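The block underneath contains the structure these notes are about, expressed in structure tokens.
Right, subunit A next:
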Amino acid sequence: MADFWYLALAYGIIWLGLFGYLFHLSRRARDLGQELNVLREVLATEGRDEPGWEDAPEFDEEPQAVVRERLAGSRPAPGEA
Partner candidate 1 sequence: MGRGHRALGVAGLTLILAALVAVFVQAPTERHLGDVQRIFYFHVACAWTAFLSFFLVFVGSLAYLRTRKAAWDALAVSAAEIGVVFTSIALLTGSVWAKHAWGTWWEWEPRLTTTLLLWLIYVAYLMLRSAIPEASKRATFSAVFGVVGFVDVPIVFMSIRWWRSIHPAVVTGKGMDLDVAMYPAFFLSLAAFSLVFVYLLVLRTALERSHQQLEEMKGQATFKLGEEVSHG
Partner candidate 2 sequence: MWEALRKHTVAIPVPRSEGRLASFVSQSMAVAAKDLRAELRTKEVASGTFVFALLVLVIFNFAFDLRPSDNRTLAGPGILWVSITLGAMMGLGHVFSKEREQGGIEGLLLCPVDRGAIYVGKFAAALLLTAAVEAAILPLFALFTDLSVFLPPLLLTIVLGTIGFVAVGTLFSAMAVHTRTRELMLPLLLLPVAIPIIVAAIEGTRVGFEGEPWTDMLPWITILTAFDAVFLVLCPWLFQYVMEEMGS
């Protein structure tokens, strides 16, 4: 019967390890999202007189892609319609 405790301990370690890490990763992802929102807030307030902050890229858009689209003309430059 003591055997059971060893097994339970070992598998407990495995589950704790895996799910603990998964939980840690999801928390970091959430913190990253929050940091990004804060950054956008700061930039929005700072650049309120600057035209075009309402055209700021979304969170999951790559900055390079945004620039590319702007250059190609498929996305309006800041300030334009």
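Regarding selection, all candidates are chains of the complex that A comes from, given by their letters.
Rule of thumb we're sticking to: a contact is a pair of C-beta atoms (placed from the backbone, for glycine too) under 8 Å apart; a residue touches a chain by one contact, two chains touch by 3 or more; residues count from 1.
Computed from a predicted model, the values in this text were never measured in an experiment.
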>> Just to confirm the interface: in this complex, subunit A touches which of 1 or 2?
In response: 1
> Any idea which subunit A residues touch candidate 1 in the complex?
Replying inline: 3-4, 6-7, 9-11, 13-14, 17-18, 21-22, 25, 28-29, 32, 35-36, 39, 42-43, 46-47, 50, 62-63
